[in-house]
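Data block below; observations after.
For this depiction, one protein chain was excluded, whereas all remaining protein chains were kept in their positions.
Per-chain numbering from 1; labels A, B and C assigned in written order.
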Amino acid sequence: MFFASDNAGPAHPKVMEALNAANDGYASGYGADAGMGRVRDMVRDVFEAPEAAVYLVATGTAANVLTLATLANPWETIFCSPMAHIHEDECNAPEFFTGGAKLTLVDTVDAKITARGLQRAIEKEQTRGVHGPQRGPVSITQATEKGTVYTAAELHVLTDVARRYGLKAHMDGARFTNALVALGCSAAEMTWKAGIDAVSFGGTKNGLLGVEACIFFDPSVGLEFELRRKRGAHLFSKHRFLSAQMEAYLTDDLWLTMARQANDACAHLISGLEHVPDVQVLFAPQSNLVFFDAPRSLHQKALAAGAVYYVTSGDPDSGPADERLTGRLVCDWSTDHAAIDRFIAHLKG
Amino acid sequence: MFFASDNAGPAHPKVMEALNAANDGYASGYGADAGMGRVRDMVRDVFEAPEAAVYLVATGTAANVLTLATLANPWETIFCSPMAHIHEDECNAPEFFTGGAKLTLVDTVDAKITARGLQRAIEKEQTRGVHGPQRGPVSITQATEKGTVYTAAELHVLTDVARRYGLKAHMDGARFTNALVALGCSAAEMTWKAGIDAVSFGGTKNGLLGVEACIFFDPSVGLEFELRRKRGAHLFSKHRFLSAQMEAYLTDDLWLTMARQANDACAHLISGLEHVPDVQVLFAPQSNLVFFDAPRSLHQKALAAGAVYYVTSGDPDSGPADERLTGRLVCDWSTDHAAIDRFIAHLKG
Amino acid sequence: MFFASDNAGPAHPKVMEALNAANDGYASGYGADAGMGRVRDMVRDVFEAPEAAVYLVATGTAANVLTLATLANPWETIFCSPMAHIHEDECNAPEFFTGGAKLTLVDTVDAKITARGLQRAIEKEQTRGVHGPQRGPVSITQATEKGTVYTAAELHVLTDVARRYGLKAHMDGARFTNALVALGCSAAEMTWKAGIDAVSFGGTKNGLLGVEACIFFDPSVGLEFELRRKRGAHLFSKHRFLSAQMEAYLTDDLWLTMARQANDACAHLISGLEHVPDVQVLFAPQSNLVFFDAPRSLHQKALAAGAVYYVTSGDPDSGPADERLTGRLVCDWSTDHAAIDRFIAHLKG
Partner (left out) sequence: MFFASDNAGPAHPKVMEALNAANDGYASGYGADAGMGRVRDMVRDVFEAPEAAVYLVATGTAANVLTLATLANPWETIFCSPMAHIHEDECNAPEFFTGGAKLTLVDTVDAKITARGLQRAIEKEQTRGVHGPQRGPVSITQATEKGTVYTAAELHVLTDVARRYGLKAHMDGARFTNALVALGCSAAEMTWKAGIDAVSFGGTKNGLLGVEACIFFDPSVGLEFELRRKRGAHLFSKHRFLSAQMEAYLTDDLWLTMARQANDACAHLISGLEHVPDVQVLFAPQSNLVFFDAPRSLHQKALAAGAVYYVTSGDPDSGPADERLTGRLVCDWSTDHAAIDRFIAHLKG
């Protein structure tokens, strides 16, 4: 009954196999390994973007902040949701890597930036000449931090707003594949065809040990990114171990399979939650995580029974028994449906 | 009929006199001038703070960001109002000088941070271990960007909240003296006695050419500030010209006299506005600036008659005649009551 | 007998006059004052550069670091002399404002970067792909920190080396005019005609209270500079007081006259030093400052007699009487020839 995070689960056996296979003799370092050549080709294929610049880093925060720093000037502000990982969970890394850019928080519905909110936020910035921050890129999390998913059409509308002001669009795709399989569209349709300029294409939360790709559809910023990665201390000497993970990920649709397993588990979980009296599912989750409301007493019961997850809106241990608290449940490729059933049974019981 | 800004007005003749007098032969530079010794003593006297560290810089933004950078770590967030100058009008200088700290916006009433809003904002940060920004200092603008003034008691309540979480309090006093004469209290009562740790003590908006003092009641951070000032390129070689301005400012209560003149002019202006049909005074201004609402047509009439001020909520030149727009009027020590009367007459006429 | 620094002397009376005259009623702030329009035209005229972007700041360090930050990326290294002000006397401001660029020190003769040294230094950098710093702009101090002056031809050779590698050239002209009158060439010949891309055009050391112009011959970087200036807290609200100084400076050749006076005084001083037994003039000074070697006892005699200057290579107060120490003497427009004569007499006597 472990639902705490999709980055607490195991790597897929095929990924471990690939890692073991890569550990064979000498290999050029720093991204010059043969595996990286294959990964580049595979990513370009998957995204139908034969010119895209493709790089690997080992953490999701690194992917986000190196990519954003390449898109944003220090005197600009990045538009994002108030729940964005870059705002809430990166300890000022975006501000650090951009050299001091700001984040402007945009209104959301179901954790998704609204076009109207985005336009209003953009309109409010850069109205005082050089005195205020200048307008910078938009960062969109797909799937969102609340488990919801933008449709390709919704993405299009947002990037259209951005483009009207000459702004670039970044996708924080820590859960890219969970969104992709939820939508059933192609990677191209969910990114550059929808107006996205650069993607943090996550793997860590979806069965890798720790690899994310940074993808720029305009490859002209490639060298700048490479210098930023190196000076950010994020260029790996034994880079083949990153390449091997990503190669396994994209081989035989493993990435899609794992995301589907995670999403299916979550759908099973949600359908269970919907039958628990006194529980309310929040937002409209479509990927691999779900937030729900329940009385403190119910959380206590589940946690006491051994369920592991975060209660995000208060202390589950102390307070009135009937106070409603929010819990977050996350599934990954390895989540066991039987564990879900036990968890639901505990909540019901 | 010039009400555009208090930093567009002239310096006081006594300040110019002092500047001319300071231009006499050789003087040690970089703050080692004799004048700075006198200024330090005068500031300490005025603030009843015999140990305070006192430094001069030439712009209000420099005063704010160097002071805040001394109080805040790069991984922290600074609590301030959504209308704070540091948020809206410093082009990411706080983020730059702190090395990437964030600003967290706090709820306000009449442009003043509320204790409840502050507590809520503080409680929401630093709840995720090292993942999110850590809690940093509170920055309070006195008088506020909307012309309102915190009472000493209100300041006390805010700094008490901050102190409960171990946080420091900074005062952006670009219009410090306007607030002080509005309250009729002492500089000590409005600062360290109310729990303030450091002050940007403005002079530029109140009759100087360009000087602000940075005051730390705990002088142990003095050397760090000095190094930050130098590396920020804000240490003046011919420092005596800064000292001379501040010395004149604090001599014979010139600072208080000028602020009183500005506030009196503004009070005259407000009382005039209150008698103009269709005009609504916003917030509850007590210092030297006032925001007001009026139909576009009225703004057009005033501007056409030669009044100079900012319409802050839209384009006065185009749009429906009856759409209500906000204007900002600012007085300084030199504002002419006759010009105010003419302005009011134009609005009425 | 004050020879400590050219930024410890008085401003010229005509500058004070202009400052007083500028203090007249209201004026637009932040560089939108009418005076700035005139200054821009005058600078463009003087430099025969009708398209140049021209900005004012108040300190020499600000001029250098804002200009360099506009020319250099954070992952680059700036080539400069080991005696460069940006290396020795700006407390890491270049590193701060560029976001972390390095300085690479180049061999010099008489404090002037040599073409061979520059080429060797450039060749040594950027030889390890993304691993090492990338090559950035060259910064040349004219006149140098030791009082020597590059000829226009020497500048040309250096910028040719830079250009061969695609690098820009910056001139730290804190003592620009002292060099200019020493060479007797035009401002254009000493800058863009010699391959310089951007200039810190100093005024503070040459009779102003505190103003330097930043000049870019390629104006396309203008907006970036403006944003950097604002976020560096170096944009003055009462900007007219900067404009007034620079306007007076460039009116009726005041800048040239003052620099000639300073250089003439220094020439007088040097010719005096050359007749003092036991004194050796260092480098080959051509502008307004001179370094000299003398036994400690001689320094002690001069200092005891009331001379004010820096002994830069040791403690004049303690040590063997015959140990040779270096002193630095600086003249400005106001240096009194009689004082020079008295100083020489003390050394001789």
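In the analysis below, contacts are C-beta pairs under 8 Å (C-beta built on N, C-alpha and C of every residue); 3 or more make two chains touch, one makes a residue touch a chain.
Note that the structure is predicted; figures quoted are calculated from it, not measured.
Considering the whole complex, the residue from A:V39, A:V54, A:A72 or A:A93 that touches the absent chain is A:A93.
Residue in contact with the omitted chain (choice from C:R116, C:H131 or C:R164): C:H131.
Checked against the full complex, the one of B:H12, B:K205, B:K230 or B:R296 touching the unshown chain is B:K230. Residue A:A62 is the one among A:A18, A:A62 or A:L103 that touches the chain not shown. Within chain A, the residues in touch with the undisplayed chain are 2, 4-5, 7-11, 16, 19-20, 23-29, 58-62, 64-66, 90-93, 96-97, 204-205, 209-210, 227, 230-238, 241, 308. Mapped onto chain C, the interface with the missing chain covers residues 74-77, 88-92, 95-96, 99-103, 128, 130-134. Residues touching the missing chain, restricted to chain B, are 30, 73-75, 99-100, 129-131, 134, 224, 226-231, 235 (touch as defined at the top).
We take it that only the chains that are shown with their structure count from here on.
Bringing chain A onto chain C by least-squares fit of CA atoms involves turning it by 180°, to the nearest 5. Between chain B and chain C, the centres computed from C-alpha atoms are 34 Å apart. Centre-to-centre separation of chain A and chain C, using mean CA positions: 51 Å. Centre to centre, using the average C-alpha position, chain A and chain B are separated by 41 Å. Multi-chain contact residues of chain C, defined as those touching 2 or more other chains: 227, 230-231, 235.
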